[in-house]
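Take a look at the structure below.
Note that one protein chain is taken out, while the other chains of the complex remain in position.
Let's turn to chain A:
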């Protein structure tokens, strides 16, 4: 929590650095309307979660969030000073299979969903309260997901 105050101004960096996150690449080829999580979907989600230390599944892109909760979440991550090089965002609106699959995968009914080092952290409400209490800063710091201080 201590050194993190300095990084508060970093939000625009995060937003700019990955204009559309990884969201332009569709995770899946043909979208099949399956009810249950297929092995391929599960594998694709696991790959996505492993693709960066901080992974956000959101509606829209970091630059153009298409939902208030996703917008609030991306702003909080920016304010914490998350290193763009360690961050990936996936746009669930581009992929119905991802949109449904991630809910089942995380056993969580809503989007956005945040993963840090492959662990599910929570949705917007949880991130909001962790951000207020300082827990989010602590988690991101411990996970080495923040912009190094020298670069400030």
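To be clear about the criterion, a contact is a pair of C-beta atoms (placed from the backbone, for glycine too) under 8 Å apart; a residue touches a chain by one contact, two chains touch by 3 or more; residues count from 1.
As a working rule, contacts and distances are computed from a predicted model.
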item: Chain excluded from display, named as in UniProt, from "Ras-related protein Rab-18", "Fe repressor of activation 2", "AP complex subunit sigma" or "Ribosome biogenesis protein YTM1"; value: "Fe repressor of activation 2"
item: Residue among A:60, A:78, A:101 or A:122 touching the omitted chain; value: A:122
item: Interface residues of chain A (partner: the chain not displayed); value: 67-69, 107-110, 120-126, 129-130
